[in-house]
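Removed from the display is one protein chain of the complex; every other protein chain stays in position.
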Amino acid sequence: MTPGRLETFADGVFAIAATLLIIDVGLPENFDDSLGRELLDIWPQYAAYAISFVTIGIMWVNHHMLIRQIERVDRTFLFLNIGLLACIAFVPFPTRILAEFVRGDEGQAAALLYGITLTVTAVFFISVWLYASRGGRLLHPNADPKEVSGITRSYLPGTPMYAAATLVAFVSPEASAVLFGVIAAFYMISSSFFGRVPGE
Amino acid sequence: MTPGRLETFADGVFAIAATLLIIDVGLPENFDDSLGRELLDIWPQYAAYAISFVTIGIMWVNHHMLIRQIERVDRTFLFLNIGLLACIAFVPFPTRILAEFVRGDEGQAAALLYGITLTVTAVFFISVWLYASRGGRLLHPNADPKEVSGITRSYLPGTPMYAAATLVAFVSPEASAVLFGVIAAFYMISSSFFGRVPGE
Amino acid sequence: MTPGRLETFADGVFAIAATLLIIDVGLPENFDDSLGRELLDIWPQYAAYAISFVTIGIMWVNHHMLIRQIERVDRTFLFLNIGLLACIAFVPFPTRILAEFVRGDEGQAAALLYGITLTVTAVFFISVWLYASRGGRLLHPNADPKEVSGITRSYLPGTPMYAAATLVAFVSPEASAVLFGVIAAFYMISSSFFGRVPGE
Partner (left out) sequence: MTPGRLETFADGVFAIAATLLIIDVGLPENFDDSLGRELLDIWPQYAAYAISFVTIGIMWVNHHMLIRQIERVDRTFLFLNIGLLACIAFVPFPTRILAEFVRGDEGQAAALLYGITLTVTAVFFISVWLYASRGGRLLHPNADPKEVSGITRSYLPGTPMYAAATLVAFVSPEASAVLFGVIAAFYMISSSFFGRVPGE
């Protein structure tokens, strides 16, 4: 199997997981207010949709950066990737729970579920990369060492950042949710801090 | 990242968003009439499905016209595209709301939601294009200037047209919904008015 | 736009529409029988799933046969294809209705809806092909005339066959449903009657 085929399958999972998020956006079955007010009232659903869509989008961008460095695929790499994709495809569920419960008494459990999902996803991400790059195991022979170490530096903070944002849920679920959005914005705007800008 | 990879991911989101529209077409849980009458009665759902499917289809065609002019992709272009795709993938929600509420007392809020979604999508669309084309930033060096300005002329009216159709909702939600269909038909039939006919 | 890009988008819609069919397979909310008996009792859902999946699969195969003959794409061809894909993506809805109602008093409306959908799809299919092939408008210059007329002969019976099976619903909805399965089987087993066998 070539990296290209894995990329096609992964593209599919990323695109479908992101697009499925909209299924869980909806009105409550019964509501007393006007439709207009109700559509405004469910703004946490829009926010959760946006955060998860952008997070999946960023992970898709990063996954491509990763695959671009890979020359060949072995079984372990393949199954680490299936684990990663299973996490990505899982994101719509915690997104739905977060959107529904974050503002209520049960916000803590909702934010923890969301945060644990993203933290585990980040662990899979860095595992996929470290497995492939350690000793240049699966890399192109002519992979640029500066680019390789740039990717490593760009991925390493993912797990602790998501873990920290998850722990914040014990203090304030809303703050935790905001942090997941901040991390996404951070990756979008300033990943160049870590020395890697794709396509430039 | 090459424009080709972005195109693959975008193709996925366009195709999935369009195909997911059918999930929201359905009968009410209880109905007193015969099945046949009920299937006719839910015609706004069919109309909303058709308008949104064709609108997404047109945007997919336009997105390809756009990508075809692009030589390289930078981070800003990538994230503007993720924003655009987040709007496209959002369309099933306002479509569902429009189909359910357009004929009732709450039609105005439903048409506004639908219209705002399409207007914001159009804003992202023209932003993606203007960012890429200004000063030829990301264009192929040999991009045909006539074709480039043709695309600009073809995209520019999108935002004001959708914004105008949205404002009509304050007068008549039904008229607003009809206008969204008219805009789709207009783009299908006569985009050659703006000097661009793809594939010809 | 090249036929290849259209093919990618169409592949997506065919694959998603077929795979979405499973969402509508499910148990009734409440049931008195044992789970085992209930799982057997909903066999019309399995049958409807199978007929629609295979029908979409056949149309996907036929769509590739068609695209293979095409050299270039114009706007009319593109929008006829979007119409065709809107029909394909619509199939999960009548499938759900057919599965739920075919055995009851309302079977006729359900079978009519299903049949009309497939008939309109067949009309779009032959329109796409006749538009592309009339006078060789969009065909490869070296397209084999025998193959071209073979495709025409293979597609032409689609519309009358589906229309006839639809009309049977006025006599017996169940017979109509069986006929949709027979047509699918017929296309799978014996399309060589019409002189075309893809890949051979």
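As written, the chain order gives the labels A, B and C, with residue 1 at the start of each chain.
What we mean here is this: a residue touches a chain if its C-beta (ideal position, glycine included) is under 8 Å from a C-beta of that chain, and two chains touch if they have at least 3 such contacts.
Quick caveat, the model's predicted, so the values are computed rather than measured.
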For the unseen chain, which displayed partners does it touch in the full complex?
A, C
Determine which one of C:65, C:85, C:99 or C:183 touches the chain that has been left out.
C:65
One chain is left out of this view; which of C:14, C:90 or C:124 touches it in the full complex?
C:14
Among C:26, C:104 or C:160, contact with the omitted chain is made only by C:26
Residue list for chain A contacting the dropped chain reads 1, 5, 8-9, 12-13, 16-17, 20, 23, 72-75, 77-79, 82, 85-86, 89-93, 96-97, 101, 106, 108-110, 112-113
Chain C residues that touch the omitted chain in the full complex
7-8, 11-12, 14-16, 18-23, 25-27, 34-36, 39, 49-50, 53-54, 57-58, 60-61, 64-65, 68, 188, 191-192, 197-200
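Simple rule for what comes next: only the chains that are shown with their structure count from here on.
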Here's a test of the contact network: exclude chain B and give the groups of chains still joined by touching.
A | C
Report the inter-centroid distance (CA atoms only) between chain A and chain B in whole Å.
26
Between chain A and chain C, the Cα-mean centres are separated in Å by 37
Multi-chain contacts in chain B: which residues touch at least two other chains?
8, 12, 16, 20, 23
